[in-house]
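For reference, the structure is listed below as structure tokens.
Removed from the display is one protein chain of the complex; every other protein chain stays in position.
So that you can tell them apart, the chains are marked A, B and C in the order they are listed, and the count of residues begins at 1 in each.
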Amino acid sequence: MEHFALWLSAFLTLGILSFLYKDNPWYKLSEAIFVGISAGFWVVTLFWDNLVGKFWDGWQDEPMLFVGAALGFLMLLRLVPKIGWISRWPLAFIVGATSGLWLMNYLASNIMVQVMATIQPLFSTGYASGFDAGWGAIISSLVIVVGTFTGLVYFFFSKEHKGAFGGAARVGIFFIMITFGASFGYTVMSRMSLLIGRMDFLLGDWLGMIG
Amino acid sequence: MRQQIPLLITFIVGTLLIVSVFIPPFGDLETTFNIWFDIIAVFAFFLGGGNLLRVHINKLRKRKRDWGFSIVTILGFSVMLIAGLFKIGNPGDIASAVDAPGSLFYDIFNSVQYPLSATMYSLLAFFVASASYRAFRAKNREATLLLIAAFIILLGRTPFGVMLTGWIPDSTSLLQIPNLAIWIMNSPNLAGQRAIMIGIGLGVISMSLRLILGIERSYLGGDK
Amino acid sequence: MSTRAKELIALGAITLFALVFYFGKIWGWGTFEFPTWLSMVVIVLIGLSLLWVLILTLKGQLIERRVVFIYVAFAVALPLFMSFSQKITISPEVYQLHNALTELPAGSKVLISFDYDPPSAPELQPMAESIIRVCFEKDLKVIVMGLWPQGPQQANLALEKVFEDSAILAKNLQYGRDYVNLGFQTGNEFVIQRMGSSFESMFPSDYEGTPYREIPLVRNVRNFSNVDFSVNLSAGFPGTVEWVQIAVDRYGLLMGAGNTAVQAPVMYAYLNAGQLEGLLGGMSGAAEFEAVAGYRAKGTKFMLSQSFAHVVVIAFIIIGNVAFFRSGRKSKLKGK
Partner (left out) sequence: MSLPLAATHPRLSVHLFFPIIVIVLTTCSSAFGQSDTQLDTTVVDDTVSIAAAPVTTLLVEDGKYDDGDSLRLFWVPSIDDQLIDSKVTGYRVYRLVNDGAAEPIVDLLPGVGNYTDKNVELDSSYVYYVATLTESGEYPSIHTESISPQREWINFRRGYLFIIMMIISAAIIFYVETAKRGKKLFVRKIAGLEAIDEAVGRATEMGRPVLFIPGISDMDDVQTLAALTILGRVSRTIADYDSKIFMPVSRSLVMTAARETIKTSYQAAGRPDAYNDDMVNYVTDEQFGYVAAVDGLMVREKPATVFLLGAFFAESLILAETGNSIGAIQIAGTARPAQLPFFIAACDFTLIGEELFAASAYLSGEPRMLGSLKGQDVGKAIAMITILLGVVAVTLSEAWGVGIMTDLHAWLVKVFSSS
């Protein structure tokens, strides 16, 4: 049984990797297994966690859960062509709630917090020793403020990027590009360790070639 | 009517959730919504799972290209369903957690789904390399900046970056690549991130308002 | 020969390769390691081939992306066989952890908490293995536990690995007397807090179900004051931050930590404040620890793999730009 599980895992691992060469039956088989098993996995998980865990175990204490269930049921009316349009109601409910929730969340966490965090002194004086920030710190603070400011200029929709405004927008896109480059470089490392883990499985756990 | 009712529901629910932030007695609405959403999602799953089965059964019946793989998908789906819903092989029978160690569900997850998922994820290592090769070219000023930033960060995290600029005296140690990498992460990168995040915040507000006010309705009753 | 035939031959070769080595494993072939000269040859060959790719590019012949994939695969796989190691500069925080462990008198009890799951294993498992190994070499007693559900499983894998070493096996270490796995307990930071007054209240029995009081190693371990040192291997919450704030700050536990590369930078604050007795960060941390401990295992190999992969990515960025400048920046290039 242990041998079987090991070979099965290895077979599927290689099947996925074979996609890098080209699409082939081995990959198709792995993909078909993956889709079937994982869809089943999620039906089961959602069934036990949400339907049983949240609804069935909870409705005695919280009768309002039936509203959720009713909305869910309306969803199923899609299967009846004549009154299928009723299934738009739960959708409308979800869209409304999502919009309302995210509007406030983004206002608070993305706008207010980020603006607040940018308001930092460019330099400050120590109690006795004059400026206590070195030139490096001053430049860094300036870079942050200028970068945030010009980055926002870039996102302006209602003004053409011309003249001084266009110049600022251009500086802004420079900053955004540096940001993208930096986060790309930063992620490369963690991506490699995933592959190392798989290689270790194939060459170590499976074939026992490495320690 | 068919258009008005959904728009009205969206408007009322959206407004209610915005206002609830300021009215303590409505404070639980968010939690309530999340639970309702989860329940609706399960019902929707009957449609999704049903659709998955229908597509593959159709493929099988019409002997479309690759229909053999559809059998595998249907089989996998059914096996997982039966194993999970009836909790086959679970040590504590039906009362135990569905993914208790020792159950069939748990074993299939570990020797099938986990390696598949981890390997698919690890494909990123290859794609990161091919994307770097193809896309990081100094085509123009923007691309050059992207390239340089990525290059410095990458170098700064390898021993070569340390070796390359180790000779730079400590007085200008910022120019040593590892330090430069840290500076880029903490200054220009931070600035760019903030601009993007504030922009996103405003985009979400505007988008949500359009939806709540019914200006944007292409997803529901269509634009006339 | 048609492509189809070539593919079938390749598939056959892979199958044969797998079967041969799988049965080899069962027959006890042991592991493989390139001698230094071979490692050098491999590296030189890879370097030369990259140079060749560069020359091809200069001549205007672009390579296709599958070639890049092959390089990545080899850059990651081959170093796993190499005994040769890159010169590793060892950071002071790694020395610090090693010294803290080796300076403990024989028989001291070391608590190791496994707070991670399989996805972080490539980074943290090598650390776990070498730390446990150092403990056993120095005749320290090891108590493992986990605040993450899959932690104790990872601990068992690490223990199994360490016992593959004949020198360790020869010590004839006994479960329950020389080491013990207390298992997982839910409750995150509250587990740490309660352990401050009683280990037993949190771990009434060990991973295998033996009651706490019947395990000779821990029978007299009431709380942190009966533990001489601890190491936390962490991939997030709950992890090093919680251990430092509760066990270290409140109960004066001596602790070192191993972290994933992503979260290690945050921990330097604790290190500098003296709340941590050493820190291993990511694969390089694991490799450095192995270097200090004087042997090479997974950490070094993984680190080598990672460096190779980085070099390959950097090399292809350079090659890509050469290709671009050679074409006179005229046309928008699209690598095939």
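Here, contacts are C-beta pairs under 8 Å (C-beta built on N, C-alpha and C of every residue); 3 or more make two chains touch, one makes a residue touch a chain.
Here the structure is a predicted model, which means the values were calculated and not measured.
Undergrad: List the neighbours, among the chains on screen, of the chain that has been left out.
TA: Its contacts among the visible chains are A, B, C.
Undergrad: So one chain is hidden, and I want to know which residue out of B:L8, B:M120 or B:I182 touches that hidden chain in the complete assembly.
TA: With B:L8, B:M120 or B:I182 as choices, the missing chain is touched by B:M120.
Undergrad: Name, in rising order, the residues on chain C that touch the hidden chain in the full complex.
TA: Contacting residues on chain C, toward the hidden partner: 65, 189-190, 193, 196-198, 246, 249-252, 273.
Undergrad: For review purposes, identify every residue of chain A that touches the missing chain, sorted by number.
TA: 16, 19, 22-23, 27-28, 30-31, 34-35, 37-39, 41-42, 46, 75, 78, 87-88, 91, 94-95, 97-99, 101-104, 106-109, 111-113, 115-116, 118-125, 131, 145, 148-149, 152-153, 155-161, 176, 179-181, 183-184, 187
Undergrad: Of the residues in chain B, which ones touch the absent chain?
TA: Residues in contact with the chain left out: 18, 21-25, 27-28, 34, 37, 40-41, 44-49, 51-52, 55, 113, 116-117, 120-121, 123-124, 127-128, 130-132, 134-136, 146, 150, 193, 196-200, 202-211, 213, 215-216, 218-224.
Quick note on the criterion: only the chains that are shown with their structure count from here on.
Undergrad: Let me have the rounded angstrom distance from the C-alpha centre of chain A over to the C-alpha centre of chain B, please.
TA: About 4 Å, centre to centre.
Undergrad: Round to the nearest whole Å and give the separation of the Cα centres of chain B and chain C.
TA: Going by mean C-alpha positions, chain B sits 27 Å from chain C.
Undergrad: Give me the residue numbers in chain B that touch at least two other chains, ranges are fine.
TA: Answer for chain B, listing residues that touch two or more other chains: 114, 118, 125-126, 128, 132, 147, 150-151, 154, 157.
Undergrad: In chain A, which residues are in touch with two or more of the other chains?
TA: Within chain A, the residues that touch at least two other chains are 10, 20, 188-189, 192, 194-195, 197.
Undergrad: Using the touch rule from the top, collect the residues of chain A that touch chain C in their complex.
TA: Going by the criterion above, the answer is residues 7, 10, 14, 20-21, 24, 188-190, 192-197, 199-200, 203-204, 206-211.
Undergrad: Any idea which chain B residues touch chain C in the complex?
TA: The contact residues of chain B facing chain C are 114, 118, 125-126, 128-130, 132-139, 147, 150-151, 154-155, 157-160, 162.
Undergrad: Write out the stretch or stretches of chain A touching chain B in their complex.
TA: By the definition above, chain A touches chain B via 5-6, 8-10, 12-13, 16-17, 19-20, 28-48, 50-51, 54-55, 58, 64-65, 67-69, 71-73, 75-76, 78-79, 85, 88-97, 99-104, 106-107, 109-111, 114-115, 117-118, 136, 140, 143-152, 154-155, 172-189, 191-192, 194-195, 197-198, 201.
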